[in-house]
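Note that one protein chain is taken out, while the other chains of the complex remain in position.
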Amino acid sequence: MIARLGLGFCASEMGSIWRTTRALCSPHHSSRIGRLRMSTQELLKVDIINEKQGVGEICMQKSPVNSLDRAMLAGLVDSISRLERDGCRALLITSGVRGIFSAGLNLLDLYDQQKEDLLQYWGMVQEMFLRLYGTSMLTVACITGAAPAAGCLISTSCDYRLMLDQPKTVIGLNESLVGLPVPDWMRMNFCDVVGRRQTDLALQMGLLFPARDALRIGLVDQVADSPEQLREAALQRVAQFLKVPDEGRVPSKRISTEPLLSYLSGRRQKDAELFVTSLSQESVQAVMGKYLEALRNKKA
Amino acid sequence: MIARLGLGFCASEMGSIWRTTRALCSPHHSSRIGRLRMSTQELLKVDIINEKQGVGEICMQKSPVNSLDRAMLAGLVDSISRLERDGCRALLITSGVRGIFSAGLNLLDLYDQQKEDLLQYWGMVQEMFLRLYGTSMLTVACITGAAPAAGCLISTSCDYRLMLDQPKTVIGLNESLVGLPVPDWMRMNFCDVVGRRQTDLALQMGLLFPARDALRIGLVDQVADSPEQLREAALQRVAQFLKVPDEGRVPSKRISTEPLLSYLSGRRQKDAELFVTSLSQESVQAVMGKYLEALRNKKA
Partner (left out) sequence: MIARLGLGFCASEMGSIWRTTRALCSPHHSSRIGRLRMSTQELLKVDIINEKQGVGEICMQKSPVNSLDRAMLAGLVDSISRLERDGCRALLITSGVRGIFSAGLNLLDLYDQQKEDLLQYWGMVQEMFLRLYGTSMLTVACITGAAPAAGCLISTSCDYRLMLDQPKTVIGLNESLVGLPVPDWMRMNFCDVVGRRQTDLALQMGLLFPARDALRIGLVDQVADSPEQLREAALQRVAQFLKVPDEGRVPSKRISTEPLLSYLSGRRQKDAELFVTSLSQESVQAVMGKYLEALRNKKA
(Lines give C-alpha, C1' and ligand atoms only; values in the text may rest on other atoms or scores of the structure.)
Protein backbone atom coordinates (compact mmCIF):
# COMPACT_ATOMS: atom_id res chain seq x y z
CA MET A 1 0.00 0.00 0.00
CA ILE A 2 2.80 2.32 0.92
CA ALA A 3 4.46 1.46 -2.35
CA ARG A 4 1.39 2.74 -4.10
CA LEU A 5 1.43 5.88 -1.99
CA GLY A 6 5.01 6.42 -2.87
CA LEU A 7 5.96 9.92 -1.90
CA GLY A 8 2.72 10.93 -0.38
CA PHE A 9 1.49 12.49 -3.53
CA CYS A 10 -1.21 10.48 -5.08
CA ALA A 11 -1.88 9.90 -8.73
CA SER A 12 -4.15 6.94 -8.58
CA GLU A 13 -7.34 8.41 -9.93
CA MET A 14 -6.08 9.49 -13.29
CA GLY A 15 -8.99 11.06 -15.05
CA SER A 16 -12.44 11.32 -13.50
CA ILE A 17 -11.46 14.23 -11.28
CA TRP A 18 -13.29 17.00 -13.00
CA ARG A 19 -16.49 15.09 -13.40
CA THR A 20 -16.97 15.16 -9.67
CA THR A 21 -16.15 18.76 -8.98
CA ARG A 22 -19.35 20.24 -10.29
CA ALA A 23 -21.38 17.72 -8.36
CA LEU A 24 -19.89 19.12 -5.18
CA CYS A 25 -21.45 22.49 -5.73
CA SER A 26 -24.95 21.11 -5.47
CA PRO A 27 -24.69 18.10 -3.24
CA HIS A 28 -27.59 15.80 -2.53
CA HIS A 29 -28.43 15.18 1.08
CA SER A 30 -29.13 11.73 2.40
CA SER A 31 -29.26 12.56 6.11
CA ARG A 32 -29.85 15.62 8.21
CA ILE A 33 -26.40 16.90 7.46
CA GLY A 34 -26.38 15.19 4.14
CA ARG A 35 -23.78 13.32 2.26
CA LEU A 36 -21.77 14.82 -0.52
CA ARG A 37 -22.64 12.57 -3.42
CA MET A 38 -20.16 12.64 -6.22
CA SER A 39 -20.96 11.47 -9.71
CA THR A 40 -20.38 7.78 -9.13
CA GLN A 41 -18.96 7.67 -5.67
CA GLU A 42 -19.28 9.32 -2.31
CA LEU A 43 -16.06 11.18 -1.60
CA LEU A 44 -17.06 12.23 1.86
CA LYS A 45 -19.62 10.91 4.28
CA VAL A 46 -20.73 13.64 6.65
CA ASP A 47 -22.83 12.89 9.71
CA ILE A 48 -23.72 14.11 13.13
CA ILE A 49 -22.80 11.15 15.29
CA ASN A 50 -23.82 12.59 18.65
CA GLU A 51 -26.65 15.10 18.53
CA LYS A 52 -26.59 15.80 22.25
CA GLN A 53 -22.90 16.63 22.48
CA GLY A 54 -22.87 18.13 18.99
CA VAL A 55 -20.27 15.87 17.44
CA GLY A 56 -19.95 15.67 13.67
CA GLU A 57 -17.87 13.34 11.52
CA ILE A 58 -16.34 13.72 8.10
CA CYS A 59 -15.34 10.35 6.73
CA MET A 60 -13.04 10.46 3.71
CA GLN A 61 -13.88 7.53 1.47
CA LYS A 62 -12.41 8.26 -1.91
CA SER A 63 -10.77 5.09 -3.17
CA PRO A 64 -8.09 4.17 -3.43
CA VAL A 65 -6.10 6.65 -1.28
CA ASN A 66 -8.24 9.65 -0.35
CA SER A 67 -6.13 11.89 -2.53
CA LEU A 68 -6.91 15.59 -2.15
CA ASP A 69 -8.05 16.58 -5.59
CA ARG A 70 -10.27 19.62 -6.18
CA ALA A 71 -13.42 17.70 -5.35
CA MET A 72 -12.09 16.47 -2.03
CA LEU A 73 -10.73 19.90 -1.06
CA ALA A 74 -13.99 21.63 -1.90
CA GLY A 75 -15.93 18.87 -0.18
CA LEU A 76 -13.94 19.25 3.04
CA VAL A 77 -14.47 23.01 3.10
CA ASP A 78 -18.17 22.63 2.43
CA SER A 79 -18.62 19.92 5.05
CA ILE A 80 -16.89 21.92 7.76
CA SER A 81 -19.10 24.92 7.05
CA ARG A 82 -22.23 22.82 7.18
CA LEU A 83 -21.31 21.16 10.46
CA GLU A 84 -20.55 24.59 11.95
CA ARG A 85 -23.87 25.96 10.75
CA ASP A 86 -25.52 22.96 12.32
CA GLY A 87 -24.06 23.96 15.67
CA CYS A 88 -21.55 21.17 16.07
CA ARG A 89 -18.96 21.70 18.80
CA ALA A 90 -16.66 18.88 17.70
CA LEU A 91 -15.56 17.22 14.48
CA LEU A 92 -14.00 13.82 13.87
CA ILE A 93 -11.99 13.43 10.67
CA THR A 94 -11.92 9.76 9.73
CA SER A 95 -11.17 7.56 6.75
CA GLY A 96 -13.34 4.90 5.19
CA VAL A 97 -10.45 3.55 3.15
CA ARG A 98 -8.60 0.64 4.70
CA GLY A 99 -4.93 1.36 5.42
CA ILE A 100 -5.13 4.97 4.27
CA PHE A 101 -5.96 8.19 6.03
CA SER A 102 -5.10 10.41 3.10
CA ALA A 103 -2.22 10.20 0.65
CA GLY A 104 -2.20 13.97 0.31
CA LEU A 105 -2.28 16.16 -2.75
CA ASN A 106 -3.15 14.78 -6.13
CA LEU A 107 -0.06 14.46 -8.26
CA LEU A 108 -2.05 14.88 -11.44
CA ASP A 109 -3.06 18.34 -10.27
CA LEU A 110 0.61 19.24 -9.83
CA TYR A 111 2.28 17.65 -12.86
CA ASP A 112 2.53 19.33 -16.23
CA GLN A 113 -0.18 21.89 -15.47
CA GLN A 114 -0.71 25.47 -16.57
CA LYS A 115 0.36 28.08 -14.06
CA GLU A 116 -3.21 29.37 -13.66
CA ASP A 117 -4.48 25.89 -12.86
CA LEU A 118 -1.69 25.36 -10.36
CA LEU A 119 -2.43 28.68 -8.66
CA GLN A 120 -6.11 27.82 -8.44
CA TYR A 121 -5.45 24.35 -7.09
CA TRP A 122 -3.06 25.71 -4.49
CA GLY A 123 -5.65 28.29 -3.46
CA MET A 124 -7.98 25.39 -2.70
CA VAL A 125 -5.32 23.70 -0.59
CA GLN A 126 -4.87 26.93 1.37
CA GLU A 127 -8.63 27.32 1.76
CA MET A 128 -9.04 23.79 3.08
CA PHE A 129 -6.31 24.40 5.66
CA LEU A 130 -7.67 27.77 6.73
CA ARG A 131 -11.15 26.34 7.24
CA LEU A 132 -10.08 23.17 9.06
CA TYR A 133 -7.37 24.77 11.19
CA GLY A 134 -9.51 27.84 11.77
CA THR A 135 -12.76 26.23 12.84
CA SER A 136 -13.95 26.83 16.40
CA MET A 137 -15.05 23.21 16.59
CA LEU A 138 -12.82 20.83 18.49
CA THR A 139 -11.19 18.76 15.73
CA VAL A 140 -9.88 15.22 16.16
CA ALA A 141 -8.01 13.25 13.50
CA CYS A 142 -8.56 9.48 13.56
CA ILE A 143 -5.52 8.33 11.62
CA THR A 144 -6.38 4.75 10.76
CA GLY A 145 -4.01 4.58 7.81
CA ALA A 146 -1.08 6.26 6.11
CA ALA A 147 -1.01 10.07 6.29
CA PRO A 148 1.92 11.37 4.26
CA ALA A 149 2.32 14.97 3.05
CA ALA A 150 -1.04 16.77 3.01
CA GLY A 151 -2.53 13.77 4.81
CA CYS A 152 -0.22 14.79 7.63
CA LEU A 153 -1.26 18.42 7.20
CA ILE A 154 -4.90 17.49 7.76
CA SER A 155 -3.88 15.68 10.93
CA THR A 156 -1.75 18.49 12.35
CA SER A 157 -4.50 20.98 11.57
CA CYS A 158 -6.64 19.22 14.16
CA ASP A 159 -6.63 19.76 17.92
CA TYR A 160 -5.97 16.10 18.71
CA ARG A 161 -4.58 13.08 16.88
CA LEU A 162 -5.04 9.36 17.41
CA MET A 163 -3.16 6.89 15.23
CA LEU A 164 -3.49 3.20 14.52
CA ASP A 165 -0.39 1.23 15.46
CA GLN A 166 -0.08 -1.12 12.51
CA PRO A 167 2.53 -1.82 9.83
CA LYS A 168 2.63 0.61 6.90
CA THR A 169 0.58 3.23 8.72
CA VAL A 170 2.96 6.20 8.76
CA ILE A 171 2.69 9.95 9.01
CA GLY A 172 4.94 12.84 8.05
CA LEU A 173 5.76 15.67 5.67
CA ASN A 174 7.86 13.87 3.09
CA GLU A 175 7.69 16.49 0.36
CA SER A 176 11.46 16.92 0.20
CA LEU A 177 11.70 13.42 -1.29
CA VAL A 178 10.12 14.67 -4.52
CA GLY A 179 12.28 17.74 -4.48
CA LEU A 180 9.63 20.04 -3.08
CA PRO A 181 10.22 22.22 -0.04
CA VAL A 182 7.37 22.29 2.45
CA PRO A 183 5.68 25.73 2.34
CA ASP A 184 6.51 27.83 5.38
CA TRP A 185 2.99 27.82 6.84
CA MET A 186 2.80 24.04 6.56
CA ARG A 187 6.14 23.86 8.30
CA MET A 188 4.95 26.23 11.05
CA ASN A 189 1.86 24.12 11.58
CA PHE A 190 3.99 20.99 11.88
CA CYS A 191 6.48 22.76 14.12
CA ASP A 192 3.74 23.86 16.53
CA VAL A 193 3.03 20.18 17.10
CA VAL A 194 6.46 18.54 17.33
CA GLY A 195 8.79 21.44 18.01
CA ARG A 196 11.68 22.92 16.11
CA ARG A 197 14.30 20.15 16.27
CA GLN A 198 12.02 17.35 15.11
CA THR A 199 10.73 19.63 12.35
CA ASP A 200 14.23 20.33 11.05
CA LEU A 201 15.08 16.66 11.05
CA ALA A 202 11.80 15.33 9.69
CA LEU A 203 11.42 17.83 6.87
CA GLN A 204 15.01 17.75 5.72
CA MET A 205 14.98 13.95 5.62
CA GLY A 206 11.37 13.58 4.45
CA LEU A 207 10.69 11.22 7.35
CA LEU A 208 7.53 9.15 7.67
CA PHE A 209 6.86 7.98 11.23
CA PRO A 210 5.14 4.76 12.33
CA ALA A 211 2.61 5.27 15.14
CA ARG A 212 4.97 4.56 18.04
CA ASP A 213 7.59 6.96 16.70
CA ALA A 214 4.96 9.57 15.93
CA LEU A 215 3.79 9.28 19.54
CA ARG A 216 7.36 9.59 20.82
CA ILE A 217 8.00 12.88 19.03
CA GLY A 218 4.51 14.20 19.79
CA LEU A 219 3.26 14.08 16.21
CA VAL A 220 0.24 12.13 17.46
CA ASP A 221 -1.24 12.21 20.96
CA GLN A 222 -2.44 8.65 21.32
CA VAL A 223 -2.09 5.31 19.55
CA ALA A 224 -4.54 2.42 19.37
CA ASP A 225 -4.28 -1.23 18.39
CA SER A 226 -7.48 -1.49 16.40
CA PRO A 227 -9.80 0.88 14.52
CA GLU A 228 -12.51 0.11 17.09
CA GLN A 229 -10.30 0.99 20.02
CA LEU A 230 -9.17 4.11 18.22
CA ARG A 231 -12.71 5.28 17.64
CA GLU A 232 -13.73 4.59 21.20
CA ALA A 233 -10.71 6.47 22.53
CA ALA A 234 -11.44 9.37 20.19
CA LEU A 235 -15.03 9.65 21.39
CA GLN A 236 -13.92 9.54 25.02
CA ARG A 237 -11.43 12.29 24.37
CA VAL A 238 -14.04 14.38 22.57
CA ALA A 239 -16.36 14.06 25.56
CA GLN A 240 -13.53 15.16 27.84
CA PHE A 241 -12.74 18.21 25.71
CA LEU A 242 -16.40 19.17 25.51
CA LYS A 243 -16.74 19.31 29.28
CA VAL A 244 -14.90 22.60 28.96
CA PRO A 245 -17.45 25.33 28.27
CA ASP A 246 -17.06 26.97 24.87
CA GLU A 247 -16.44 30.30 26.63
CA GLY A 248 -13.12 28.87 27.76
CA ARG A 249 -12.34 26.32 25.05
CA VAL A 250 -12.90 28.45 21.96
CA PRO A 251 -10.77 31.48 22.97
CA SER A 252 -8.07 29.03 24.14
CA LYS A 253 -8.10 27.54 20.67
CA ARG A 254 -8.21 30.92 18.93
CA ILE A 255 -5.25 32.37 20.79
CA SER A 256 -3.31 29.36 19.52
CA THR A 257 -4.45 29.34 15.90
CA GLU A 258 -4.80 33.05 15.23
CA PRO A 259 -1.16 33.90 14.39
CA LEU A 260 -0.83 31.27 11.66
CA LEU A 261 -4.30 31.99 10.28
CA SER A 262 -3.43 35.69 10.01
CA TYR A 263 -0.06 34.93 8.51
CA LEU A 264 -1.35 32.74 5.71
CA SER A 265 -4.50 34.79 5.09
CA GLY A 266 -2.32 37.84 4.54
CA ARG A 267 -0.12 36.21 1.92
CA ARG A 268 -2.18 33.68 0.02
CA GLN A 269 -1.25 35.07 -3.38
CA LYS A 270 2.43 35.33 -2.53
CA ASP A 271 2.44 31.86 -1.04
CA ALA A 272 0.79 30.43 -4.13
CA GLU A 273 3.30 32.12 -6.41
CA LEU A 274 6.17 30.75 -4.35
CA PHE A 275 4.77 27.25 -4.38
CA VAL A 276 4.09 27.27 -8.10
CA THR A 277 7.61 28.56 -8.77
CA SER A 278 9.12 25.75 -6.70
CA LEU A 279 6.88 23.23 -8.32
CA SER A 280 7.54 24.38 -11.86
CA GLN A 281 11.27 23.80 -11.65
CA GLU A 282 12.31 21.38 -14.33
CA SER A 283 14.07 19.16 -11.83
CA VAL A 284 10.93 18.83 -9.71
CA GLN A 285 8.68 18.17 -12.68
CA ALA A 286 11.19 15.57 -13.88
CA VAL A 287 11.03 13.71 -10.56
CA MET A 288 7.25 13.73 -10.73
CA GLY A 289 7.20 12.59 -14.32
CA LYS A 290 9.35 9.60 -13.50
CA TYR A 291 7.19 8.78 -10.56
CA LEU A 292 3.98 8.91 -12.58
CA GLU A 293 5.49 6.72 -15.27
CA ALA A 294 6.53 4.19 -12.65
CA LEU A 295 2.94 4.17 -11.39
CA ARG A 296 1.53 3.64 -14.89
CA ASN A 297 3.92 0.78 -15.57
CA LYS A 298 2.98 -0.81 -12.31
CA LYS A 299 -0.70 -0.75 -13.21
CA ALA A 300 -0.12 -2.00 -16.73
CA MET B 1 -9.14 19.68 49.59
CA ILE B 2 -9.19 19.71 45.83
CA ALA B 3 -12.97 19.72 45.97
CA ARG B 4 -12.72 22.91 47.95
CA LEU B 5 -10.31 24.33 45.44
CA GLY B 6 -12.69 23.62 42.68
CA LEU B 7 -11.52 25.35 39.59
CA GLY B 8 -8.41 26.86 40.94
CA PHE B 9 -10.11 30.06 41.86
CA CYS B 10 -10.52 30.39 45.53
CA ALA B 11 -13.36 31.96 47.44
CA SER B 12 -12.79 30.57 50.85
CA GLU B 13 -12.03 33.70 52.77
CA MET B 14 -15.24 35.57 52.11
CA GLY B 15 -14.92 38.87 53.93
CA SER B 16 -11.84 39.81 55.93
CA ILE B 17 -9.81 40.60 52.86
CA TRP B 18 -9.72 44.33 53.08
CA ARG B 19 -8.92 44.43 56.72
CA THR B 20 -5.53 42.97 55.99
CA THR B 21 -4.54 45.09 53.04
CA ARG B 22 -3.71 48.22 54.97
CA ALA B 23 -1.66 46.25 57.45
CA LEU B 24 0.60 45.20 54.62
CA CYS B 25 1.66 48.74 53.93
CA SER B 26 3.28 49.11 57.32
CA PRO B 27 4.35 45.65 58.32
CA HIS B 28 5.85 44.81 61.65
CA HIS B 29 9.14 43.00 61.62
CA SER B 30 9.80 40.02 63.81
CA SER B 31 13.16 38.99 62.38
CA ARG B 32 15.94 40.62 60.40
CA ILE B 33 13.90 40.50 57.22
CA GLY B 34 10.75 40.68 59.20
CA ARG B 35 7.44 38.99 58.86
CA LEU B 36 4.46 40.57 57.24
CA ARG B 37 1.97 40.56 60.07
CA MET B 38 -1.62 40.81 58.96
CA SER B 39 -4.39 41.93 61.28
CA THR B 40 -5.11 38.51 62.71
CA GLN B 41 -2.93 36.20 60.75
CA GLU B 42 0.43 36.01 59.08
CA LEU B 43 -0.12 35.75 55.35
CA LEU B 44 3.53 35.37 54.49
CA LYS B 45 6.53 34.35 56.52
CA VAL B 46 9.69 35.87 55.09
CA ASP B 47 13.12 34.78 56.25
CA ILE B 48 16.72 34.53 55.22
CA ILE B 49 17.42 30.85 55.63
CA ASN B 50 21.07 30.87 54.61
CA GLU B 51 22.93 34.08 55.31
CA LYS B 52 26.17 32.89 53.79
CA GLN B 53 24.73 31.84 50.44
CA GLY B 54 22.12 34.61 50.52
CA VAL B 55 19.03 32.43 50.32
CA GLY B 56 15.65 33.87 51.28
CA GLU B 57 12.31 32.15 51.70
CA ILE B 58 8.77 33.36 51.29
CA CYS B 59 6.37 30.93 52.90
CA MET B 60 2.71 31.42 51.97
CA GLN B 61 0.58 30.54 54.97
CA LYS B 62 -2.82 32.05 54.41
CA SER B 63 -5.39 29.43 55.39
CA PRO B 64 -7.16 27.68 53.97
CA VAL B 65 -5.78 27.77 50.42
CA ASN B 66 -3.26 30.61 49.98
CA SER B 67 -5.63 32.44 47.69
CA LEU B 68 -4.10 35.47 46.02
CA ASP B 69 -6.21 38.32 47.25
CA ARG B 70 -4.92 41.89 47.32
CA ALA B 71 -3.10 41.40 50.60
CA MET B 72 -1.25 38.34 49.35
CA LEU B 73 -0.33 39.96 46.05
CA ALA B 74 0.96 43.09 47.74
CA GLY B 75 2.74 41.00 50.33
CA LEU B 76 4.54 38.97 47.69
CA VAL B 77 5.70 42.09 45.86
CA ASP B 78 6.88 43.68 49.06
CA SER B 79 8.69 40.56 50.26
CA ILE B 80 10.56 40.12 47.00
CA SER B 81 11.73 43.74 47.12
CA ARG B 82 12.92 43.39 50.66
CA LEU B 83 14.85 40.20 50.02
CA GLU B 84 16.48 41.86 47.01
CA ARG B 85 17.44 44.91 49.07
CA ASP B 86 18.90 42.56 51.62
CA GLY B 87 21.22 41.19 48.99
CA CYS B 88 19.68 37.74 48.60
CA ARG B 89 20.82 35.79 45.56
CA ALA B 90 18.14 33.11 45.76
CA LEU B 91 14.52 32.83 46.84
CA LEU B 92 12.48 29.79 47.81
CA ILE B 93 8.72 30.09 47.45
CA THR B 94 7.07 27.63 49.81
CA SER B 95 3.70 26.96 51.40
CA GLY B 96 2.88 26.54 55.04
CA VAL B 97 -0.58 25.19 54.23
CA ARG B 98 -0.84 21.42 54.10
CA GLY B 99 -1.88 20.07 50.69
CA ILE B 100 -1.95 23.49 49.06
CA PHE B 101 0.68 25.55 47.28
CA SER B 102 -1.73 28.26 46.16
CA ALA B 103 -5.26 27.98 44.82
CA GLY B 104 -4.72 31.04 42.66
CA LEU B 105 -6.75 34.19 42.33
CA ASN B 106 -9.47 35.04 44.78
CA LEU B 107 -12.87 34.44 43.22
CA LEU B 108 -14.48 37.11 45.38
CA ASP B 109 -12.22 39.68 43.77
CA LEU B 110 -13.45 38.59 40.36
CA TYR B 111 -17.17 38.01 40.87
CA ASP B 112 -19.74 40.78 40.64
CA GLN B 113 -17.21 43.59 40.98
CA GLN B 114 -17.07 47.10 39.60
CA LYS B 115 -14.90 47.52 36.54
CA GLU B 116 -12.53 49.86 38.37
CA ASP B 117 -12.00 47.35 41.14
CA LEU B 118 -11.38 44.58 38.64
CA LEU B 119 -8.84 46.69 36.77
CA GLN B 120 -7.05 47.53 39.99
CA TYR B 121 -7.01 43.91 41.14
CA TRP B 122 -5.68 42.74 37.80
CA GLY B 123 -2.99 45.39 37.96
CA MET B 124 -1.84 43.81 41.20
CA VAL B 125 -1.76 40.37 39.59
CA GLN B 126 0.40 41.79 36.79
CA GLU B 127 2.66 43.52 39.29
CA MET B 128 3.18 40.34 41.30
CA PHE B 129 4.15 38.46 38.14
CA LEU B 130 6.48 41.20 36.89
CA ARG B 131 8.29 41.34 40.23
CA LEU B 132 8.58 37.57 40.75
CA TYR B 133 9.41 36.68 37.14
CA GLY B 134 11.63 39.73 36.80
CA THR B 135 13.78 39.38 39.90
CA SER B 136 17.47 38.73 39.43
CA MET B 137 17.39 36.29 42.33
CA LEU B 138 17.35 32.61 41.50
CA THR B 139 13.76 31.56 42.26
CA VAL B 140 12.70 28.06 43.21
CA ALA B 141 9.09 26.93 43.72
CA CYS B 142 8.58 24.21 46.35
CA ILE B 143 5.19 22.90 45.26
CA THR B 144 4.09 20.87 48.27
CA GLY B 145 0.41 21.08 47.41
CA ALA B 146 -2.10 21.92 44.69
CA ALA B 147 -1.13 24.76 42.35
CA PRO B 148 -4.01 25.44 39.95
CA ALA B 149 -4.41 28.63 37.88
CA ALA B 150 -2.38 31.49 39.37
CA GLY B 151 -0.81 28.97 41.75
CA CYS B 152 0.65 27.47 38.60
CA LEU B 153 1.62 30.95 37.38
CA ILE B 154 3.68 31.54 40.53
CA SER B 155 5.43 28.23 39.90
CA THR B 156 6.21 28.85 36.23
CA SER B 157 7.46 32.34 37.08
CA CYS B 158 10.30 30.69 39.00
CA ASP B 159 13.57 29.38 37.60
CA TYR B 160 13.11 25.90 39.01
CA ARG B 161 10.21 23.78 40.26
CA LEU B 162 10.07 20.83 42.64
CA MET B 163 6.74 19.11 43.29
CA LEU B 164 5.47 16.72 45.90
CA ASP B 165 4.30 13.41 44.46
CA GLN B 166 1.12 12.80 46.43
CA PRO B 167 -2.57 12.39 45.64
CA LYS B 168 -4.54 15.59 44.99
CA THR B 169 -1.40 17.65 44.47
CA VAL B 170 -1.88 18.91 40.94
CA ILE B 171 -0.69 21.83 38.84
CA GLY B 172 -1.98 23.54 35.71
CA LEU B 173 -3.74 26.49 34.11
CA ASN B 174 -7.35 25.35 34.32
CA GLU B 175 -9.01 28.70 33.71
CA SER B 176 -10.89 27.48 30.64
CA LEU B 177 -13.03 25.32 32.93
CA VAL B 178 -14.70 28.47 34.32
CA GLY B 179 -15.05 29.90 30.86
CA LEU B 180 -12.05 32.20 31.13
CA PRO B 181 -9.31 32.25 28.53
CA VAL B 182 -5.77 32.41 29.93
CA PRO B 183 -4.28 35.87 29.22
CA ASP B 184 -1.64 35.76 26.51
CA TRP B 185 1.32 36.59 28.74
CA MET B 186 0.32 33.87 31.20
CA ARG B 187 0.12 31.49 28.27
CA MET B 188 3.52 32.59 26.99
CA ASN B 189 5.05 32.04 30.41
CA PHE B 190 3.54 28.54 30.57
CA CYS B 191 4.60 27.83 26.99
CA ASP B 192 8.21 28.77 27.72
CA VAL B 193 8.22 25.96 30.26
CA VAL B 194 6.36 23.09 28.56
CA GLY B 195 6.42 24.04 24.89
CA ARG B 196 3.72 24.82 22.39
CA ARG B 197 1.96 21.48 21.99
CA GLN B 198 1.48 20.79 25.68
CA THR B 199 0.30 24.37 26.12
CA ASP B 200 -2.36 24.00 23.44
CA LEU B 201 -3.61 20.78 24.93
CA ALA B 202 -3.42 21.78 28.59
CA LEU B 203 -5.05 25.18 28.22
CA GLN B 204 -7.81 24.08 25.88
CA MET B 205 -8.71 21.19 28.16
CA GLY B 206 -7.99 22.99 31.43
CA LEU B 207 -5.75 20.12 32.52
CA LEU B 208 -4.38 19.74 36.02
CA PHE B 209 -1.32 17.48 36.21
CA PRO B 210 -0.25 15.22 39.09
CA ALA B 211 3.45 15.42 39.91
CA ARG B 212 4.58 12.52 37.68
CA ASP B 213 2.69 13.89 34.67
CA ALA B 214 3.94 17.40 35.37
CA LEU B 215 7.48 16.01 35.38
CA ARG B 216 6.89 14.15 32.13
CA ILE B 217 5.77 17.25 30.23
CA GLY B 218 8.42 19.42 31.88
CA LEU B 219 6.00 21.51 33.93
CA VAL B 220 8.12 20.72 37.00
CA ASP B 221 11.79 19.82 37.06
CA GLN B 222 11.91 17.38 39.94
CA VAL B 223 9.50 15.45 42.16
CA ALA B 224 9.90 14.32 45.77
CA ASP B 225 8.13 11.83 47.99
CA SER B 226 7.99 13.90 51.13
CA PRO B 227 8.08 17.60 52.05
CA GLU B 228 11.39 16.98 53.81
CA GLN B 229 12.97 15.38 50.76
CA LEU B 230 11.61 18.17 48.59
CA ARG B 231 13.11 20.86 50.77
CA GLU B 232 16.46 19.12 50.92
CA ALA B 233 16.50 18.68 47.15
CA ALA B 234 15.55 22.32 46.69
CA LEU B 235 18.39 23.53 48.88
CA GLN B 236 20.85 21.30 47.07
CA ARG B 237 19.72 22.69 43.76
CA VAL B 238 19.96 26.26 45.01
CA ALA B 239 23.54 25.63 46.11
CA GLN B 240 24.30 24.22 42.66
CA PHE B 241 22.81 27.26 40.90
CA LEU B 242 24.66 29.66 43.17
CA LYS B 243 28.02 28.18 42.25
CA VAL B 244 27.60 30.11 39.02
CA PRO B 245 28.87 33.66 39.56
CA ASP B 246 26.17 36.31 39.28
CA GLU B 247 28.09 37.85 36.35
CA GLY B 248 27.09 34.78 34.35
CA ARG B 249 23.86 33.70 36.03
CA VAL B 250 22.02 37.02 36.09
CA PRO B 251 22.49 37.99 32.41
CA SER B 252 21.59 34.38 31.47
CA LYS B 253 18.35 34.82 33.35
CA ARG B 254 17.68 38.30 31.97
CA ILE B 255 18.12 37.31 28.34
CA SER B 256 15.44 34.72 28.99
CA THR B 257 12.93 36.84 30.89
CA GLU B 258 13.37 40.19 29.19
CA PRO B 259 11.06 39.65 26.17
CA LEU B 260 8.01 38.72 28.24
CA LEU B 261 8.73 41.40 30.85
CA SER B 262 8.90 44.02 28.10
CA TYR B 263 5.81 42.68 26.41
CA LEU B 264 3.60 42.82 29.47
CA SER B 265 5.10 46.04 30.83
CA GLY B 266 4.26 47.72 27.55
CA ARG B 267 0.59 46.72 27.61
CA ARG B 268 -0.55 46.50 31.18
CA GLN B 269 -3.55 48.75 30.64
CA LYS B 270 -4.59 46.97 27.45
CA ASP B 271 -4.12 43.57 29.04
CA ALA B 272 -6.24 44.60 32.02
CA GLU B 273 -9.02 45.87 29.76
CA LEU B 274 -9.00 42.62 27.81
CA PHE B 275 -9.11 40.52 30.95
CA VAL B 276 -11.93 42.53 32.49
CA THR B 277 -13.91 42.32 29.27
CA SER B 278 -13.54 38.55 29.18
CA LEU B 279 -14.37 38.29 32.84
CA SER B 280 -17.41 40.52 32.65
CA GLN B 281 -19.20 38.37 30.13
CA GLU B 282 -22.53 37.28 31.53
CA SER B 283 -21.78 33.65 30.79
CA VAL B 284 -18.52 33.77 32.74
CA GLN B 285 -20.05 35.58 35.68
CA ALA B 286 -22.87 33.04 35.65
CA VAL B 287 -20.43 30.13 35.92
CA MET B 288 -18.69 31.85 38.81
CA GLY B 289 -21.96 32.66 40.55
CA LYS B 290 -23.00 29.03 40.45
CA TYR B 291 -19.63 27.96 41.73
CA LEU B 292 -19.71 30.39 44.64
CA GLU B 293 -23.21 29.27 45.57
CA ALA B 294 -22.09 25.67 45.53
CA LEU B 295 -19.26 26.60 47.87
CA ARG B 296 -21.63 28.43 50.26
CA ASN B 297 -24.05 25.50 50.34
CA LYS B 298 -21.18 23.15 51.05
CA LYS B 299 -20.12 25.20 54.05
CA ALA B 300 -23.64 25.61 55.38
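As written, the chain order gives the labels A and B, with residue 1 at the start of each chain.
The criterion applied here is as follows: a contact is a pair of C-beta atoms (placed from the backbone, for glycine too) under 8 Å apart; a residue touches a chain by one contact, two chains touch by 3 or more.
Nothing here was measured: the structure is a model prediction, and the numbers come from that model.
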item	value
Hidden partner chain, touching residue among B:Ser81, B:Gln236, B:Ser252 or B:Thr277	B:Ser252
Given B:Pro64, B:Gly96, B:Gly123 or B:Gly195, the one touching the chain that is not displayed	B:Gly195
Residues in chain B touching the chain absent from view	138, 159-160, 192-195, 218, 221, 240-241, 243-245, 247-249, 251-253, 255-256
Residue ranges of chain A at the interface with the undisplayed chain	175-182, 184, 187, 195-197, 199-201, 203-206, 278, 281, 283-284, 287
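Keep in mind that, in the parts below, only the chains that are shown with their structure count from here on.
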item	value
For chain A paired with chain B, centre-to-centre distance based on mean C-alpha positions, whole Å	41
